[in-house]
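Following: one structure in structure tokens, then a few remarks.
Missing here: one protein chain of the complex. Every other protein chain is in place.
After this line comes subunit A, so read on.
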């Protein structure tokens, strides 16, 4: 009796899909913990905490998943006859699902939290530097775009760093770091970073103009660059025994 195989890309995608649940699970878990802490002690900087826990911290979960893709999972599939290209296609799809899924979970979490926050806490959530801002559609979509790009960047950067270290070893692998970290830096800095104004105090960039001007395309371009470098590194990567 033989079993007909399914397309390798689909097979790898299905088998790796659980990885996409990790950052979402993290948000749900931290949301629950935060809810308990919030209702119990109501810390002053809850808005800032929420932003860190919900929007930024899942990036590190995404980053870890990215590292694991090449260093742990690639060998397993190539050993079973899956081509590196097929694996990359599936892994990219998993990364996109992870990023979009996490964003949706974060959005739901923030929506649940927002009514519980006082106006000043809400403004902290929107503007970490304490600027008065409201969560209107534009600001919300910019936060979402930032978070999405951040998650995708973390996944791609992790994958690229994993591929670099796997392929070149520890020391030569370090040479990949500047290219690898670029998308993450751009995603962070171009859309989110506070800069000093004329009076010397910190304020948020005009994120609307920046995001739709060059921040978003720049971030997207560096993401594509990271993906392309990862593809070039992985397409003929020797599998270590």
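Some observations on this one:
What we mean here is this: a residue touches a chain if its C-beta (ideal position, glycine included) is under 8 Å from a C-beta of that chain, and two chains touch if they have at least 3 such contacts; residues count from 1.
The criterion applied here is as follows: contacts and distances are computed from a predicted model.
Per the UniProt record, the chain missing from the shown structure is "ABC transporter ATP-binding protein", taken from the list "tRNA N6-adenosine threonylcarbamoyltransferase", "histidine kinase", "ABC transporter ATP-binding protein" or "Thiolase family protein". Remark: the omitted chain is touched by one listed residue; of A:17, A:78 or A:104 this is A:78.
Contact with the omitted chain, checked across A:86, A:102 or A:222, is made by A:86.
Although one chain is not displayed, its contacts with subunit A can still be listed: residues 1-6, 8, 11, 15, 76-86, 235-236, 238-239, 241.
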